[in-house]
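One protein chain omitted, others in place.
Let's look at subunit A:
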Amino acid sequence: FSCEAAQSAMRNEPAAAAAVPNSASLAAAVGIRRRWAIEFSLLHHRSPASQSRHYDSLSTATAQLAAPAGYMDRPPPLAGGREPDGALISKRGWDAALGPLKQLPMNLFIMWMAGNSVSIFPIMMVLMLFMRPIQAVFAMQATFAQIEGGQACLQRFVYLIGNLAVLALAVYKCHTMGLLPTYESDWLSFVDSPRRTEVSGGGFLL
């Protein structure tokens, strides 16, 4: 989820890069702040023959060094930026909401592979199957915190349904493994043996 937020930040980057179209405008921008600059190291390293050409392209070289891809001198204007794309947010929201449902077939396959024997690995898998949807449901608020779209309610509902489906799968798995007390035999040890109310005893004639 946090990764997705990072991804969205990455997606904003091209827009920022588009704001600095060419080196000339950048140089102009730089020129506003710094009137001049002496680059000693460059002088020292360059050969005298190419010096004059170098001085011509000095501003260009400075721009190349200073601006790696996506670098910005000022923080990007968040509030003052463009309005986020509603369609994109909703798409992302649906991605998040449908995530658990999409994982369901894989979970089914994993559980089928795990088998019905009660041993350490199947048990761990079933436990994981229980843990993940429960954790996801508890963290739902955080997941959808940044994806507030018009369909947020529906998305949350679908997300919940998806996680519940995973949970149901886990319960079903427990059932097939025989871990659920669904039969009479599971409650047998709680059945008390009948109390003796009629006493009888005897034997051969004394």
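Definition applied: a contact is a pair of C-beta atoms (placed from the backbone, for glycine too) under 8 Å apart; a residue touches a chain by one contact, two chains touch by 3 or more; residues count from 1.
We take it that contacts and distances are computed from a predicted model.
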Pick, from "General transcription factor IIH subunit 3", "Proteasome subunit beta", "aldehyde dehydrogenase (NAD(+))" or "ER membrane protein complex subunit 1", the protein name that UniProt gives for the chain of this complex that is not shown.
"ER membrane protein complex subunit 1"
By the contact definition given up top, give the residues of subunit A that touch the hidden chain.
178, 183-186, 188-189, 191-194, 196-206
